[in-house]
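All protein chains but one are shown at their positions in the complex.
Going by the order they are written in, the chains are A and B; count residues from 1 in each one.
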Amino acid sequence: MALRIGCAAAPGRAQDNKTGSWRVFMPVVDMEKCILCGTCILSCPETSVSEKDGQILFDLDFCKGCGVCANECRAEAITMIQEEK
Amino acid sequence: MLQIMEGSHAVAEAAKLCRPEVVSAYPITPQTHIVERLAEMVADGELDAEYLCVDSELSALSVCIGSSAAGSRVYSATSSQGLMLMAEVVFNVAGMRQPIVMSIANRALGAPLSIWNDQQDSISLRDAGWFHLYGEDVQEMTDQHFIAYKAAEQHDVLLPGFVCFDGFILSHTYEPVDIPSQEEIDAFLPPYVPYNKLDAKAPISMGMYATPDYYMEFRYETDQALQRAGDAISAAGKEFGEMFGRDYSGHTESYRMDDADVAFVALGSICGTVKDAIDEMRADGIKAGLVKIRTFRPFPAAELAKALAGVPKVAVLEKNISLGSAMKGAVGPEVKDALTGTAIEVYSYVIGLGGRDIRKKDIRAIAALAEKGVGNMFYGLRTEVL
Partner (left out) sequence: MVDKSLELFDCGHRACGGCGPAMLARLMLKGTGEDVIVVASTGCMEVFSTPYPETAWKVPWIHSLFENAAAVASGVEASLKHNNRTEKVVCICGDGATFDIGMLCISGAFERGHDITYICYDNEAYMNTGIQRSGATPYDASTTTSPAGKKSMGNSLPKKDMPQILNAHGASYVATASVAYPMDVMKKVEKAVNTPGACYLQVHTPCSTGWGFDGSKTIEIGKQAIECGLWVNYEMEYGELKASKKVRRVPVDGYLKAQKRFRHLFKPQPVTEEIAKIQAIADANAAKYGIDIQLNE
């Protein structure tokens, strides 16, 4: 959408901004402990946790490494580890 | 068919004929009769619109943004303090590119409080990105509403516009006026087709924030659009003339400018008095003329320069004061700028503030001052009370 008609845009470009680059600590899940309660999925402010075929997945393009998911996991299945970059 | 009608009621009729879907305004003298009449029209089923009795002018124009963004044609009206209370929204509307039309019954700004006329309110918001039309009489200000909607809604414009007219002097005066029929206006002004709108079926974000990488370009585009609004106003004014016999293609209108030695430049109802004064002066051998500014934004510099070419002296009659400025009036410097490179002398005269009467003899006296090269001043001060 052109600048000609005011400060408006269609959705789709937010993902240009890969917030994963902000991350210092990275969430890692231990599926042995995970009870698939879904809390981490609902709690993530970045919509970066999902579940597929019984696996908890993190979208590292956008995960900011805030640690909310790890903090909220009742099963203590998620740990935040220092990321090698 | 000519009808004798109060200015405000003629404006309300014009607004109604434009078929706004939402009307949102807050009462303030001297705009009140417009919004009261519109409320009556809605109450009587004459106008099928949502009429929102809002809490303030801030809300009035904000409501208009929402409705306009959702795809509706909207109407509002205000004056003076009301316009100032909504000032932040006024700028916002233009940046949001919403083609809202708002009537301004021009009135002085406090303090001191004054309900009477001058043009300080709308002139003070000249940089807000709206186009400004000024009417000289009830007929002109009525017609300007149709033209304003037509121009504003062009997809290469998409900007809001003020239709300004002098409070009381025009808003509360009864004059014969030709009100077009609904069929005629429907033929002139098609339903509003938004370029984009808030719609769950095709989501967009409106009014995002801009980083320094984009902000200047947005401002540039808004200015470009306002320049294009000039052409759209002209085109709509011409088409209106073809349909209704009253041509508004010019942003300015010249009166007895042939061989004039002194030219007045003015906006609004004062032009009537000036024309009468010019007739008398001409009868007495004083060669005076008038260039009336009908479109103040975008500023019709080229047209003015052409109209004023060859006139030695120009007297700009200012119903506003740009406090602290060198020329005192806000319009004078722009006229002067339009005449850059010529030997024409331009003077501003601040007159008629807060409802002070302007008589033919005042116009004559100002012509004499301009001839002598005396200007950039208040004219008509009661020095005895100073």
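Following the convention adopted for this analysis, a contact is a pair of C-beta atoms (placed from the backbone, for glycine too) under 8 Å apart; a residue touches a chain by one contact, two chains touch by 3 or more.
What you are looking at is a predicted structure, and each value in this text was computed from that prediction instead of being measured.
If you put the hidden chain back, the residue from B:L38, B:C64, B:A128 or B:I358 that touches it is B:C64.
Shown as candidates are B:V74, B:I147 or B:I185; the residue that touches the absent chain is B:V74. Considering the whole complex, the residue from B:L2, B:A187 or B:M208 that touches the absent chain is B:M208. The residue touching the chain not shown here, chosen from B:M5, B:V35 or B:M96, is B:M96. The missing chain lies against chain A, touching residues 1, 7, 9-11, 13-19, 22, 38, 42-48, 59, 61-62, 64-68, 70-72, 80.
Residues 21-22, 24, 49-50, 52-56, 58-60, 62-72, 74, 88-89, 92, 96, 198-200, 203-211, 214 are the ones on chain B that touch the missing chain.
The rule is simple: only the chains that are shown with their structure count from here on.
With centres set at the average Cα position, the gap from chain A to chain B is 54 Å.
The touching residues of chain B, counted against chain A in their complex, run 95-97, 155, 158, 195-196, 202-210, 214, 217-218, 221-222, 224-225. Against chain B, the residues of chain A that register as touching in their complex are 1, 3-11.
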